[in-house]
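As you look at this complex, bear in mind that one protein chain is not there, while each of the others sits in place.
Letters A, B and C name the chains as they come in the text, with residue numbers starting at 1 for each one.
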Amino acid sequence: MANVAVIGASGYTGAELVRLLSGHPAMKLACLAADRNAGKEYRYVYPGLRHLKLPTLRTYDEIDWTEIDLAFCALPHGTSHQVIGKIPDDVKVVDLSADFRLKELAAYEHWYGTGHSAPHLLVDAVYGLTEFYRGQIRDARLVACTGCNAATGLYALLPLLETNSIDCDHIVIDLKTGVSGAGRTPRETSLHAEVSEGFQPYNVARHRHLAEFDEQLSAVAGRSVEVTFVPHLLPQNRGILATVYVQGNARRIYESLNERYQEETFVHLLPIGHVPSTRHVRGSNFVHLGVVADRREDQVMVFSTLDNLTKGSSGQAVQNANLMLGFQESEALLTPPLFP
Amino acid sequence: MANVAVIGASGYTGAELVRLLSGHPAMKLACLAADRNAGKEYRYVYPGLRHLKLPTLRTYDEIDWTEIDLAFCALPHGTSHQVIGKIPDDVKVVDLSADFRLKELAAYEHWYGTGHSAPHLLVDAVYGLTEFYRGQIRDARLVACTGCNAATGLYALLPLLETNSIDCDHIVIDLKTGVSGAGRTPRETSLHAEVSEGFQPYNVARHRHLAEFDEQLSAVAGRSVEVTFVPHLLPQNRGILATVYVQGNARRIYESLNERYQEETFVHLLPIGHVPSTRHVRGSNFVHLGVVADRREDQVMVFSTLDNLTKGSSGQAVQNANLMLGFQESEALLTPPLFP
Amino acid sequence: MANVAVIGASGYTGAELVRLLSGHPAMKLACLAADRNAGKEYRYVYPGLRHLKLPTLRTYDEIDWTEIDLAFCALPHGTSHQVIGKIPDDVKVVDLSADFRLKELAAYEHWYGTGHSAPHLLVDAVYGLTEFYRGQIRDARLVACTGCNAATGLYALLPLLETNSIDCDHIVIDLKTGVSGAGRTPRETSLHAEVSEGFQPYNVARHRHLAEFDEQLSAVAGRSVEVTFVPHLLPQNRGILATVYVQGNARRIYESLNERYQEETFVHLLPIGHVPSTRHVRGSNFVHLGVVADRREDQVMVFSTLDNLTKGSSGQAVQNANLMLGFQESEALLTPPLFP
Partner (left out) sequence: MANVAVIGASGYTGAELVRLLSGHPAMKLACLAADRNAGKEYRYVYPGLRHLKLPTLRTYDEIDWTEIDLAFCALPHGTSHQVIGKIPDDVKVVDLSADFRLKELAAYEHWYGTGHSAPHLLVDAVYGLTEFYRGQIRDARLVACTGCNAATGLYALLPLLETNSIDCDHIVIDLKTGVSGAGRTPRETSLHAEVSEGFQPYNVARHRHLAEFDEQLSAVAGRSVEVTFVPHLLPQNRGILATVYVQGNARRIYESLNERYQEETFVHLLPIGHVPSTRHVRGSNFVHLGVVADRREDQVMVFSTLDNLTKGSSGQAVQNANLMLGFQESEALLTPPLFP
């Protein structure tokens, strides 16, 4: 049995952690922290979780680290590195922010436009894409969970670069994401009246998750890989679907993915020609992949979908924590998606 | 041809005024004011209106009143009375806020929890429920448009009190409203993730529109009438539907409504037993009413629906302005609803 | 370990049963039947459940009853009694249709406009509102799960009638329900374009669940009770919220509910004055209740919300099956709701 803390428990990823961990037989939610809501009972922040027996929210400073084995940090980037820099070394950390995802300090400063207060931790931080960094994650003290958009694209692309199955110079990721990724902070662009019944691109060709694509894809390809990446905002809360346009042989691409993922619990490749849907992974830790050959020769579409709050953030975080604490990797994560 | 100004042009009711007035042959949008967005072209605030030739947004202080015949004031309550207090007397005013709706200053102070800087204007302000105050509105200098929830209930109830067709002591208004009524200001409770795929009551038994119900219904009934009023928030942008539970004879109730509204352009009574839907009035200035007899004797349901931004606010405002300026009452307001 | 069958597995309540049962440690999904989809793998009917190892769909006739301990029957009313009439006596049955809910055959024929092929089973069938018929359910061979709307209203009302806390002659149930209750069969009225961004009443004063209200409420009150019941269709998939208008003392009403449910796992009464939301029970087996006093004396609003597919149907069915098979009542049903 391990005692865990959730820092930043009043955001959506924080609540998703609490939801998932409530079903975990070996992790105990010993501490919930959220500076602005400190002192509140969690049931007044997330009334849907009122049936759970949970500790009252406290400030970060009030955390008693001696009782914590592992901390999930679900804070915004910029805040995260400041908080994590102060956590005692013997507490394992799973960070859900962007602060420890990039190996290159300069890349972080460039893409996030801010300095970093704990750059010494960057070196040992492990990128949290579980299926690709499982070994390192098991031994890590600090795991940096991926960007949810980055994860969606990487599940489609990494095996294709590993097997050299596609042309690295012509990769287009057309991605569509639900609005919960923008968080619970009130913003005009997240209002119901501004999101429902409408669709648009955003941060075209300059989304910060490009930094993760660049670093991860280039590392695997052994050369610089630059993708074209266009995110769009969907009128729905959960779910990301990436349509990845690549050049290569459809059958070979299919086989590369099939081989890579056939033993994986959470990554499912559909039969060739079939397409996935965000609604079939909603609320679950599963990834669904599909491959369709275009009528144009050597043009192939790879589809990848996951729930941004689960496999794209908090589910991934629990999966990594399971490894770090020596539990079964899929513990508390096999709940089916909710449909409709 | 009249020159009109829209003050508070960057909110949803402001934009709805601009949308409706763009089709008006006799009102010219001479001025758009919005303090926070002053200096911006309107197309960057509402890109859907980019095809219109519109004046650049300015501050309230920059308005040249000598060129304005009538001002629509689409500001929040509390701000509205301050701005309107300073408008020259020869400019007619249609206010969309709550600041001049109530005759009783004390009631205003009680329900809105704030003082009033222009109480002298309360006396002459006319309540903007056009079909009931048409004569006074024609001659008014200041018309106070109704609350959108209040209007929805009053269209169902006023004719029944006028004709003494129901028991005044047992009126229940169960009302459901879309989220655009909460405005464009970012609030956690208006986020897509907090509104879509969910439904709940709010401000139960203490919604401010109760003040309008009390004043209007009591005035018509000639005695104090207190309704039970429970508003709920719908996961949709536009539309209000009130289910009004009354005690009386269904046929008589139907006839009272039929007689009252048969000559009205914008208020449509459906055949008895039929029910209205918010989707059939979306974006239009129409009200749909329905009457259904319960199986229990003398229990009757009256349904009333309108679009909160149109007939509930900005369409009603244009309708009133048409009267005040001597134009045809329905000018620019006959556009059908948008469905689906 | 018990072997269970789901008959009618390709509808939404069928899929919800599969979703819930996939996490049940003591029930094995031994058989999935669906006449029209017989022969298909379940993953092609519900791709979100592709990670589960499930039997291929078969016809009702192909079911091998010798291997089944309990059957969930998730068929439409009218079909259900025909199928259940043929199930061997030693197989326990949990029916999700309306066919065995009413004690009175005449009431069934009246409200459902059809004959009944197994009227002899009506006598022993137990109404599946677990918290009120727990004892009988434990010993039942056939349990008839409630209508989802009926359940929502009954959780609010039954304790008030049991304790004689309200006036039985003035009960109004204004109910709002999501569209998944209408099932997966294509209908114009269930289309996205006809449901989203709109709201309306339906089956006013003649909804079939009135039959359940009449029978259940009258039985508890010991006299004939007729409620006014107006259902409305929400632009959302899951969730029912009933606003129940009653006359009585708010504090006494609150205490009646509190006493009745304080030991119940799935029924939660919020603090007095607080209101529930469908989004806080989505996908879960919980019921949330709220009580608010109106400003008018002795007028009280009781709010009740649940997920129509879970606590209103399939979750309730599993809860009852747990009792019938001697398992812990809450087994497989404690998963938190999904939000956002």
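Side notes on the structure shown:
Simple rule for what comes next: contacts are C-beta pairs under 8 Å (C-beta built on N, C-alpha and C of every residue); 3 or more make two chains touch, one makes a residue touch a chain.
Because the structure is predicted, anything quoted here is derived from the model rather than measured.
Here the missing chain is touched by one residue of A:216, A:243, A:256 or A:313, and it is A:243.
From the set A:73, A:234, A:253 or A:269, the residue in touch with the chain omitted from the display is A:234, counting the whole complex.
Mapped onto chain C, the footprint of the missing chain covers residues 12, 179-180, 184, 186-188, 190-197, 235-237. Mapped onto chain B, the footprint of the missing chain covers residues 12, 15, 19, 22-23, 46-52, 180, 196-197, 237-238, 265, 268, 270, 276-277, 279-284, 286, 288, 334-340. Not every partner is drawn; the one left out touches chain A at residues 170, 172, 174, 176, 193-194, 196-202, 204-206, 210, 226, 228, 230, 232, 234-239, 241, 243, 245, 275-279, 282, 292-296, 299, 301, 303, 305, 340.
FYI, only the chains that are shown with their structure count from here on.
Ranked by the number of C-beta pairs in contact, the top chain pair here is B-C. Ranked by separation of Cα centres from chain A, the top chain is B. Here the chain at the heart of the structure, going by C-alpha means, is C.
Mean C-alpha positions place chain B and chain C at a centre distance of 39 Å. Once the centre of each chain is set as its mean CA position, chain A and chain B turn out to be 45 Å apart. Residues of chain C in contact with at least two other chains: 196-197, 237-238, 276-277, 279, 282, 340.
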